[in-house]
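Dropping a structure here in structure tokens format, bear with me for questions.
Only a single protein chain was left out; the remaining protein chains are all shown in position.
Up next is subunit A:
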Amino acid sequence: MTHRKKNLANMGNSLLFLGPTTVFFTLTVLIPFIYGLYITFNRMATPVDPMVFAGLENYVNAVKDTKFWESLWLTLRFVVATVFFVNLVGFGLAYLVTSGIRIQNSLRTAYFTPNLIGGLVLGYIWQFIFVQTLPSLGEKLGIEWLELGWLGDPTMAFWSLVIVTIWQTSGYMMIIFIAGLVSIPKDLMEAARIDGAGPFRRLINVTIPLMIPSFVVTIFLSLKNAFMVYDLNFSLTKGGPFGSTEMVSMHVVNKAFVEANYGTGQAEGIILFIIVAIVTGIQVYSSKKMEVEA
């Protein structure tokens, strides 16, 4: 009897704490996801049309859509570039503002601020910089490669996206790295110093191995952000010039809502979900294994 009561009480506890989250997770994620999956097996020209069962037709169309794979390949390159640079810059900044320089607190705020500006606004601001400011600077200073707007050249437009992403997110990653850096035990560093390790040795052999948990988080976040980028892509380049910077999210949105191809767009969304789930899953699993105990 008491056992049963205890069980009930436990259940009450779980419901109290997990209930609200579960309800909203179900409403905003699970139900739309399942409904989305259902859409991929149906054909429907407009949302008003009745759905007609179409089997795997949408997936076949998605696989055949060469532009989808092109945009996925582009996104992968974007992922590699941003994950690398965002973490490098983020770690560098964190290292700088924990090194004890005098204005480090103001610097922390300054580096974090870009992250508070939304992606859309950021895109428009930087569009102005890439199209007007830099070219006029180039003209005044006579730097030839700066004279033309960046967003008209496929390669430069791609790197524009990378640069703005680094600028926006490395401050956020810096905060996570700072938390990791300050929690490294002082006695370990002292021991290393007594053993005769220089600053570089200490960084490579003590700090970085102890920072793996932070890297697991930041790499996961930057991976996910890079795969899902849409707002910045939309406001900075709109996928241009001539569709060369259309990332995979934008392609999916265009397919579904602009070209009114809901089924195929949704199927591409599911394929994207599977790819991102696998990549981030591998990343979290493999880097967890690298963690060491202090």
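The working rule: contacts are C-beta pairs under 8 Å (C-beta built on N, C-alpha and C of every residue); 3 or more make two chains touch, one makes a residue touch a chain; residues count from 1.
What we mean here is this: contacts and distances are computed from a predicted model.
The chain that is not shown carries the UniProt protein name "ABC transporter substrate-binding protein", picked from "Protein-export membrane protein SecF", "ABC transporter substrate-binding protein", "CD225/dispanin family protein" or "Cytochrome bc1 complex cytochrome b subunit". One of A:G36, A:G149 or A:P209 touches the chain omitted from the figure, and that residue is A:G149. The chain not shown here is touched by just one of A:L27, A:L56 or A:A277, and that residue is A:L27.
Among the residues A:N7, A:Q104, A:Q132 or A:N205, only A:Q132 touches the chain that is left out of the figure. Listed by residue number, the positions of subunit A touching the unshown chain are 9, 11-13, 15-16, 19-20, 22-23, 26-27, 31, 45-48, 127, 130-132, 147-153, 236-243, 246, 253-254, 257-260.
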